[in-house]
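Removed from the display is one protein chain of the complex; every other protein chain stays in position.
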Amino acid sequence: MNGSMTVAMDLGLALLAMLPEHLLLMGAVLLLGLDIAGKGARLALSVAIAFVAAGAIAAVVMGAQGISGEVFPGLLAVSPSVLLAKGVLLGLAVPVLLMSRDDFEGGEFPALVLLSLCGISLLLSAESLLISFLGLELMSIPVYALIVLGYRRPESAEASLKYLVLGGTGTAMFLMGVALLFDATGSMALDTFAAAMASPDLVSRAAVVLILLAFFIKAAIVPFHAWAPDAYETASLAVTAYMATIIKGGVLLAIARIIGPAPITSPMVELLVLFPLVSIVWGNLTAMRQGSFRRMIAYSSIAHAGYLFYAMLGDGAGRFAAMVFYVLVYGVVNVLAFAALPAAHEDRDRDQLEQLEGLYHRQPFAALVIGVAMLSLAGLPPFPGFVAKFLIFKNVLAAGYGTYAVLGLVGSYVGIYFYLRVIQLMFMSRPAQAHGADFTIHPNPRPPLTTSGFAHSAAVLCLMATLLLAVLPGWVLAHL
Amino acid sequence: MSQTLPAPVDAAWHALLLIVLLPLAGFLINGVLATALGGRNVSRRFVSVVACGAAFASFLLTLRMFLMLRAGGYLPIVDSVYRWALVGDYAFDVAFYFDRLSAIMTLVVTGVGTLIHVYSTGYMHDDKSYGRFFAYLNLFLFFMLVLVLGRSMLVLFVGWEGVGLASYLLIGFWFDQLANARAGRKAFITNRIGDAGFLLGMFLLHQAVGTLDMDTINRAFLINPLPAVSASLIGVLLFVGATGKSAQIPLYVWLPDAMAGPTPVSALIHAATMVTAGVYLVARMSGVYLQAPEASQVMAIIGVATAFFAATVALVQTDIKKVLAYSTVSQLGFMVLALGVGAYGVAVFHMVTHAFFKACLFLGAGSVIHALSGEQDIRKMGGLAKRIPVTFATFAVATAAIAGLPPLAGFFSKDEILWYAFASTGGGSPWLWGVAALTALLTAFYMFRLLWLTFLGASRVEPSVAHHIHESPLSMTSVLVILAVLSAVGGALALPHFLEPQLALPPVNEALHHLETPLVVVSVVLSLAGLAAAWFMYGGATSRAAAWQARWPGVHGVLAGKYFVDELYDRLLARPLVWISREVFLKIGDRLLLDGALHGLASLGQRAAGALSRVQSGSLHRYALLVMLGLVSALLWSWSHG
Amino acid sequence: MDEAALLNLMLWLPVVGIALIPVAVRLAPARGGAVTRPLTLAVMLLQLLLAGWLTARFAVDTDGLQFATRIPWIAAWGVSYHVALDGFNILLVLMTAFLGPLVVASAFRRIQKDVPLFYAMVLLVQFATMGTLLAQDLFVFYVFWEAMLIPMFLLIGIWGGERRIYATVKFLLYTAFGSILMLAALIALVFTLSTTAGITSFAFTDLYATRLPLNLQLLLLSGFALSFAIKVPMVPFHTWLPDAHVEAPTAGSVLLAGVMLKMGTYGFMKLGFPLFPDATQQLTPLLTTLAVIGIVYGACLALVQQDIKKIIAYSSISHLGYVMLGLLSLDLIGIQGAIIQMVSHGLVAGGLFLMVGMLYDRYHSRDLNMYGGLAKLLPVYAVGFLIFTLASVGLPTTSGFTGEFMVLLGAFRAGWTQHVAGSSYALWLAAIAVLGVVLGALYMLRLALHLLFGPVRVPNTDGGHGTVTVPVRDLDWAERSILGALVLAIFALGLFPDRALRMTEPAAKAYRALIQTSRLPLGDGLVGAVR
Amino acid sequence: MLLGLSIALFSLGLLGVIVRRNALIMLMCMELMLNGVNVALVNAMVDNRATAGGVLVFLVFVVATAELAIAIPIVLLLVRRTRSLDIEQYSDLKG
Partner (left out) sequence: MLTLFSGLALVGAVLMLFLREPMRVALALITTMGSIGAIYGLLGVHFLAAFQVLIYVGAVMVFIVYVIMLLEVREQITQPRYSRLLVPGVVGFTLLVGVLGISVWRTPAARVVSGSVAGSTTDFGVSEFSVAFLRDYWLPFELTTVLLVAAIVAALAVVRVSRKLHG
């Protein structure tokens, strides 16, 4: 039969269409090679950044070119919107990698990130739940290791285990859902899920619920969120940034892909509103009490996952684009905040909010940048977070869910306070007097975690992106 | 109605504006020099020349305008200055209007004003804030002229509030004593209450007529009167304003306190000019009041009640200026009574004569105080006639005038008021006459009491003061003399007649015409009786008065306590207002309810956050349980809408 | 250069200034950025110059937008960068530009901490308020509207008094709550427009044509109104204001009172009411009642405060009640009066706050009990304070009178018309509002009395009691010129308001017409069928 | 019936994660969950005669191994630190 012929022809296409994935894999392999050769330390980061950036550019260019098609029929497909989404996520990885310079040496971190990114790419391109599963795992497994990788804090192993157990449970739930779906329909194609969502049949519904909830776990939606604060807090800054932005974005865009553009009906729609709504309120409330910056961002990201799920309510056509835009904005400002965080001796101190007290008087640029990031996360105009939030709630309202929109907005109001608290600490408090003495008192000198030029360049990169998004949101939106 | 309202003619040049602006220029010059430069480089002479010059120039200009008015056959002269605002179809113009009424007012204001300026150069000679004082006086003059010359109620209101401001500033002139400043504030705020009524009346007029130009309003009411209810409502509301400015019940309380200001101020503002603004307003708006019988009735009753009430209080006051102040209130009551019975011209007439003799009295009192180095208590005076003869003579003439002894000015004007109160078809009645006549008796009594206690009898002056009692300088005495002369002969002016083309006198009940002469006799007799009584009580041994006082301590106490009206207002209005503001609005409203709810919400949020973050216990088991519970509940939900 | 470009230049000038600040600090690093002071002042003066020029070129008695710029911004949603002058905003723009240099100059000596940031924030507030006023697109309006908050938050929070954190957080959370609901209403409005009329647009002109059923109008109006009412502030949403004012630095107070509070009433005038005419008609009694309650309540509370700034803060509540009253009267005189009152309040309250700031600079206390007899000690100061006090009281010849008089006249006329039609409620409200004039005199004169008159009494430098030991200088030339400019403006608006009224009258008429024209859906709810 | 078994194994696995304190047992319970899933998948594959199920089962094997491969070192790390396998000891992170 001519099956082999098709495969051969497809191979050429696949190489092209999956260029980002290939670039990532090549990068990962190269890094491993370098590592084995013992030359990793110097080159690793540059290589990784080069490959990720190339992947991002490739994705964006191909997306802009409008390339689409079934690479592997029934398994993998590319479309402009997915390619752009990949481009966004890979692009976000560039500053994250830049930041990592302060925490990591060697090739492990970049290699793991590249593999994980590869998983995300697969996840986004998947046309079958089979591939989704693989992508999901390929995305997650390196992250379990990444959390402990810096091992600046002994608790990180605990956090990693928690993430692993809950993540594994999530995987099992996903699989259970797939199994039930497969049992009911005999297919693992993505559109069976969309069909099942509207199906009256209880097994289908149970399957849908299981799969959805698996994504809730991965995206840290209340009450499946509990791993996130622990993991975010103890992971190194770059890893936290990676989890909070890229993993989260990838997961959410993936579930958006799985759900597809069809309108969502009751009872699933309530699931997609109530859990996120609780997340918004819960995350925003709990964030108020946190003393650790990363933990606060974790709760903030729980709330933001809520907003992103809200986007599912929107009109089918614009849904995915809105989410990509949101992920882009949210990712950029989050990375911005992390990249600008000042240095400290101990990782634990580094993200204590008290550490930020009077930051403006020590590092005005960092304070201003973090301020911009906080306000943007809070969704206050004129920062890009506002446009993103506006977009989502506009879509929700347009889809006729007025009450939910208002509730979501009110929930988001609760969040303003803790973002402002950061600003308040940075600008309105005098720096603690101990700071000058800090350097002398500390007897046990771990090398101070400096913020190097790399982190700065990451911050500048993100700041430029933030400004672009603030000034020309229309232009960006038009191209998504 | 037989009144004619001739069409106005335009002023050839901005003469009226100039009349108004001259004092303003004086104010600005002296004000800027006095405050901005601290008054250091400015000589008193310069200040006096500027201030008096401005006032006098205004007076001369007014005279000239009056001659022009007469030459023009008393056709009103209008000086349109500019358009203040135009909103839609409604224009608010700033224009000045010069007719018989405002001519008289302007002449009195600038004339008496000039005199008092001159007087003040003597009286205030040693004051530190000399420049500031004259600046204020000029400011007052400016606003007073705006008030009387304004064509529109709006312009009148500008002046109306402006003189209130000047009054406020001058009462509190010696502001280092808080009591003086408080008195100023009281005056301002009491007037404000009246102003609220004035504003409402003005609004109603604007709604009804569509303009605020008073000649247009009068004409409109003449041609096409509103329903009587509306006219009366307007009348009452405007009259509320008048009760404030002209110190009628219930808003008279500020005037006695206003004596805290320098005495020339009391003479100028709180006797001769400003306090008559209410009377002027009503006279100016006579077109409305003619259509408003109920409002007129209210005015008559309030007027006569105020006159009587104030006179009784004046009987027992011991502060020379307080006596005069209550006397002013009482006399204003007479004027309002005249307004209430429709005798607008008569009211204006009394206003003018009152300006003469009351100014003379106040300035005389000022001279006394000046002589006694600031002493105001008449119980510590006596026997001053020989030491300050000019003051005594002029004071005596003015006292006789206010007491209504013929042929002095007060006799004519008061007599006409009594007559119209008795016989006017526009609300006159024997009752009004009776109370008014009794008040006239009281007036004569307390004025002669004042004269006796101050100037005659044995000296009770404190020795430390006694040895440098001196007659006032020429700048003061000359003014006293001029005013005394005016008080004496002012009755010859026959203003009601002059004003009749504009302010017609009310028709008299023909049946009562024969009583006119007997009533005149009665009123003269009453005045003399007052004189006799005062002589009886205070002419001889002072013990007689003391004995009466001892016989009715209650009555004396009530009178001396001014019927405790101030205390009543304090308990009834001021304190409850503050209490409600503090206890209800501030403590319950703002702090408890509004901020309380807010803080409650905030702490609720904090507590909820605390509870939620305790859910995050760190135990993986619990995390997993949360997942399971979430899973179960989601699955259960998925059954719904089956 | 054409006027539209100048308008944009005027709007964006503060941003240019902000961009220049780091450069200037870098070039002249001496003394913690002292160079930012003249820089900011220059920017503000230039802005004032431009505003003055534009005002001079503004065609009076002409309806519609002038000097407009419209550039698509977020094309997919129909959002344009659309700014223009019109009768609604011209006076407020001018006033904002006018207050700018004064605020900057007043802070020269007072602010010594984080100088560059301070001026950057002031410029930001200026930019955001200008933008809010000039915006002709709802989205742009909202962006600018919200952008005001953060710099103000920082101004209060960094340079404020002792309880500044509490005050500023309260301020922000209060206003942000309103904003959130407004955001919801805004989205719903635009969405309704796009479904009923088929246009996706945020342009005011398009939104003014939206037809909405009454219940939806009520709902959306509540969203907008809450946001605006908090900003105004109307009772009972006012408790943030006294705290914010008390804790804010002088410049913050001036900006708050002079500029920011106007945004609330401006919002009502430009957006809230005209967008939802039928709902407005429906809610007028309620809102008018709130306005009058605000007049009386604010005045009563001002009467019992001991903190000078609080007195002025509560007086703001009272005075802005007049603005609301005028806007709701739908009488041309009342509307015009409301516009004038807005400007007047900006000048007067701004002036008062400046003066309190000058006092605080000298004695470091705002407690009324600590003071007395300043007229003797600081005569020029006393004269200035008295002028502002009297303007606040609404004495004729000052701008306060022009505003109050016209508002009250308008409210009364409207009330009388309704009275004749059978309902006296509005008339009574108007009458009560007139009585508010008395209360205004009560609390302001109480302030003046205790501050300026009586025996001399000032706090020691450490804030305690005692007789004066250190001679304190009266106002210097800089302070005098700042206040003098304000006084001139106050009298100009009091004596010659007509020029201003000519500029706003078309807008006032348009406003009235918009509200008096019902925009319920045509037919049986088949919205947009007839187009 | 096999579906029932699958559900039971899956749920028992989840219950084990919730209630068992020993970290290794917890990991085994996760394996149990995956086994439950596999039963369902195989059952569905047989029902539907589609090989995809089998492929997925195969993938699950791989993933289970991979997860375990990373889980065990992490547990070892924890044991080194706390000298305990008790999950309850691993609760320093909270709030």
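Should a chain be cited, it is by its letter among A, B, C and D, assigned in written order, with residues numbered from 1 in that chain.
The rule is simple: a residue touches a chain if its C-beta (ideal position, glycine included) is under 8 Å from a C-beta of that chain, and two chains touch if they have at least 3 such contacts.
Just so you know, these numbers come straight off a predicted model, no measurement behind them.
By the touch rule given at the top, the unshown chain touches A, B, D in the complete complex. Of A:183, A:233 or A:270, it is A:183 that touches the chain left out of the display. From the options A:43, A:57 or A:75, the residue with contact to the unseen chain in the full assembly is A:75.
Only one residue from B:60, B:222, B:529 or B:635 touches the chain missing from this view: B:635. Where chain A meets the missing chain, the touching residues are 3, 7, 25, 28, 32, 72, 75-76, 108, 111-112, 115-116, 118-119, 122, 130-131, 134, 137-138, 141-142, 144-146, 148-149, 151, 180, 183-184, 201-206. Touch with the hidden chain on the side of chain D covers residues 1-5, 7-16, 18-22, 24-25, 27-29, 31-32, 35, 38-39, 42-43, 45-47, 49, 51-52, 54-55, 57-59, 61-70, 72-77, 79-80, 83-88.
For chain B, the residues touching the absent chain in the complete assembly are 619, 621-622, 625, 628-629, 631-632, 635-636, 639.
In this text, only the chains that are shown with their structure count from here on.
Put simply, the C-alpha centre of chain A and that of chain D have 25 angstrom between them. Inter-chain centre distance (chain B to chain C, centres taken as mean C-alpha positions): 37 Å. The residues of chain B that reach two or more other chains are 613, 616, 618, 620, 624, 627, listed in rising order. The set of chain C residues that touch two or more partner chains is empty.
Note for the complex: chain A touches chain B at residues 161-162, 165-166, 169-170, 173, 200, 202, 205-206, 208-210, 212-213, 216-217, 223-224, 226-227, 229-230, 266-268, 270-271, 275, 282, 285-286, 288-290, 414, 417.
Per the touch definition, chain B reaches chain C in the complex via residues 35-36, 38, 82-88, 90, 154, 157-158, 161-162, 165, 168, 172, 175-178, 180-182, 185, 188-189, 192-193, 195-196, 199-200, 202-204, 206-207, 577-578, 580-582, 585-586, 589-590, 593-595, 598. Per the touch definition, chain B reaches chain D in the complex via residues 613-614, 616-621, 624-625, 627-628.
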